[in-house]
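Sending over a structure as structure tokens; questions will come in a sec.
Missing here: one protein chain of the complex. Every other protein chain is in place.
Residue numbering begins at 1 within each chain, and the chains themselves are lettered A and B in the order written.
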Amino acid sequence: MNAVDFILAGMLAAATPMLLAALGEMVVERSGVLNLGLEGMMALGAALGFITTYTYDSHALGFLVAAVGGAALALVFALIVLGFVANQVAAGLAIGILGTGLSSLFGKSFESLTISGLPKLALPLLSDIPVLGALFVQDVVVWLTLLLALAIWAVMNHSKLGLIIRAVGENPHAARAIGFRVLRVRCAAIAFGGALAGIAGAYASTVYTPLWADGMIAGRGWIALALVVFGTWATGRVVFGAFLFGALSLGELTTQAAGVNIPSQLLACVPYIVTILMLAVISSNRRRMRLNTIASLGQPFEK
Amino acid sequence: MTALLSLQGVSKRYGAVKANSGIDLVVDPGSIHAILGENGAGKSTLMKLIYGVESPDAGSILWKGQPVTLASPADARRLGIGMVFQHFSLFETLSVVQNIALIVPGRQADLARRIRALGAEFGLEVDPEAMVHALSVGERQRVEIIRCLLLEPELLILDEPTSVLPPQSVARLFDTLRALQARGMAILFISHKLEEIKELCDTATILRGGQVTGRVTPRDHSAKDLATLMIGRAMPPPLPATPQAQGEVRLELSGLDYINDDPFGVSLRDVSLRLHSGEIVGIAGISGNGQQELAALISGEVMRPGDAIRMMGRAVGGLDAAHRRRLGFAFVPEERLGRGAVPDMSLADNALLTAHSAGLVQRGFIRRGPERAYTAAIIAAYDVRTPGPEAEAAALSGGNLQKFIMGREMMLAPKLLLASQPTWGVDIGAATDIRQRLVAMRNEGAAILVISEELEELFQICDRLHVLHKGHLSPSLQTAATSVEQVGSYMIGAGA
Partner (left out) sequence: MSISFTRRAKASRVAMLLAPVVAFCCAIVASVILFTALGKSPGQALYSLLLEPFLSWYNFSEVLLKMAPLLLIAQGLAIGFRANVFNIGAEGQLIIGAIAASALPVWYPMGDSAWMLPAMLVMGAGAGMAWAGIAALFRTRFNANEILVTLMLSLIAAQVLNYLLLGPWKDPNGFNFPQSVMFPDAALLPILLPGTRVNVSLLLALIASVLAYVLMRHRFSGFQLLVGGLAPRAARYAGFSETRAIWMSLLLGGLAAGLAGASEVAGPLGQLQRSVSTGYGYSAIIVAYLGGLNPLGIVISAFVMSVIYIGGDNAMVSADLPVAAVWVFQGLLLCFYLAGLTFIRHKVTWIRRKVAP
């Protein structure tokens, strides 16, 4: 298998955990809340998903439990930042630390155990295209994630629900004045984001690399946060960014396969370095940032 | 005849502040009813109660004789109540039709058609597909009104609707409102402008300090009577206009161009003005025409190197706010909390914010004694009602905080003072005091630039006027030689 085939076959699956988490976070941020606890919610989802799938031999159940776990942790966050009007940055860090800790705690006795992943489904016709065909042989979660991205795009841009979320994110006081329940909208968005982060973690631990290792999320929650900025809060660009990172994260394996001799630890830095550079390129266009930034992002809302 | 809306003994308090206490109000169907009161009298709170944004602590609200509970604006809209907010409830990143679709049911294409039709009928033309951030303030008000009208309300509430309109457009708005009244709609018109209420309204309920102080037919009373009911005493007399000998140029803008990075902001084109010591120059115009940008450019909060801005004879485009202050510049911004003062800091620390040069800092160390003394001096000299220098800025009323900030800046004895919307949200007593102090400072030789929406205020205190419209500044007008009509025509960009 050459490097191009390898990347085409693998990038969507590699992108999926980051994409799921980033899509959820995008909705949360559009409602005006910054949840930095993505890494923790993913880690918790990964542990719960793995444990459930291992114990009951059901991926579906694993995803369900991970989603519930992620959402539950997100609701703790919601309680702190919406109910108690706390600093969102600090609360996000607290949730990140708590989630990562819970993940290690729960996963302790499952260390290094393995399960089977999910079978790949080939899209008829498309998968027969030469070279590009490899792109169309993926597991069901990848396909569902892409459908979800489409659904989120449609809701955010073409539905009243999307308008309400955007209105709440831009100007919560005005939204309240015309009768929308800002805290309820935000709470629902946070729970949705948490559920997706949980599923994202479970995908990483039960499908992408179906074995439990402590700390397996390895910064992907943070990259997902950066992807939301990279995508300037627009679904299409977030999807594009996730694919780019999916491909990048395979670069390490690819160069090794190609026999290039660069220490693996330094190659492992590449996604992080690219994240920093990418943030710089996107953020330095202040006009564009201002046009897309969520006006009330990170600011507590009090009546 | 059953009243359309009646309130009985309605009260609302926020913490220790009684915003409304025991309010009784009766609005008849098809009438234009004024709620008159000065800033802080409780008008906005009352409207929020009627529109269901807030719930009353006590009292009852009756709609067509039936007691109702308004738990949210959606409840109010269902009954047939619409509201046009003073600081609009529109979303800049959404289009006009999207803003409307938020609360009006229907497909967006249909809504767009109805928006055009309604606009043509009532003189409220607006492009449904335009993004709200690209609209002028006046257009935004039209969007707010249309959004209400599409729900076919029986009662329309307008909160200070004329404060964002030039004089000519006020007449047009009144025509629209009379047309609506002719259709049987009742209108609740909130204002502190006596003449407007006399012209438009059938009845007026007057509020002072959260209580009703009168119910009158405004046409039958003089402005003086209404004012007495509103503020509890006669209106303060106008200030004596004493022209001063002018001295050297303290501020000079020559062909200032500013391309705004902010896509929601205004760009300035070829702005020129000269300000001498011993004079007050006013910048008139509706907010949102470049006032904020102009103030930030003069204050140094936004820096643009070049010599288009000169202060005390020096080009200052590349100097930051602290440097400009060192040249003898002081600034009272329009936003008090969060810009002119740090809400969570004590008044003493808020004095330090800009008065540090007055001996409050030595070798980088804060001198707490002088800091406290300076603060106490501001409080005493400018009649700031507060427990003392340790009180937090957020705990002060708008008028008191404005007096504090004004005092802090004036006590620095600046050569050049910029005051932006100096009496916004301030009660009439404090506003009069602030205007008198500005005039006194001018008489002592300071150069003062006042940016204000209140034409009356500018005509009262300024020696000369400019009008800012869509980032363009009119030529200088001598206050004594111009008229509200002439200024008004500049305000809509019609020129002399």
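As a working rule, a residue touches a chain if its C-beta (ideal position, glycine included) is under 8 Å from a C-beta of that chain, and two chains touch if they have at least 3 such contacts.
These numbers were taken from a predicted model, which means no experiment stands behind them.
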| item | value |
| --- | --- |
| Neighbouring shown chains of the undisplayed chain, as defined at the top | A, B |
| Contact with the hidden chain (one of B:Pro166, B:Pro218, B:Gly282 or B:Pro333) | B:Pro333 |
| Among B:Gly106, B:Pro343, B:Pro370 or B:Gly429, residue touching the chain not depicted | B:Pro343 |
| Sites on chain A contacted by the missing partner chain, in the whole complex | 36, 40, 76, 79-80, 83-87, 89-91, 93-105, 108, 214, 218-219, 222, 225-226, 229, 263, 265-266, 268-269, 272-273, 275-276, 279-281, 283-284, 286, 289, 302-303 |
| Touch residues of chain B, complete complex, unshown partner | 8, 14-16, 55, 57-61, 67, 69, 299-301, 320-325, 331, 333, 335, 338-345, 349, 352-354, 356, 361, 364-366, 391-392, 394-395 |
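We take it that only the chains that are shown with their structure count from here on.
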| item | value |
| --- | --- |
| Length of the line joining the C-alpha centres of chain A and chain B, rounded to whole Å | 44 |
| Residue numbers on chain B that touch chain A, as the complex places them | 48, 52-53, 72-74, 76-77, 85, 88-94, 98, 101-103, 261-264 |
| Chain A residues within the chain B interface of the complex | 160, 163-164, 166-167, 170-171, 174-181, 286-287, 290-291, 295 |
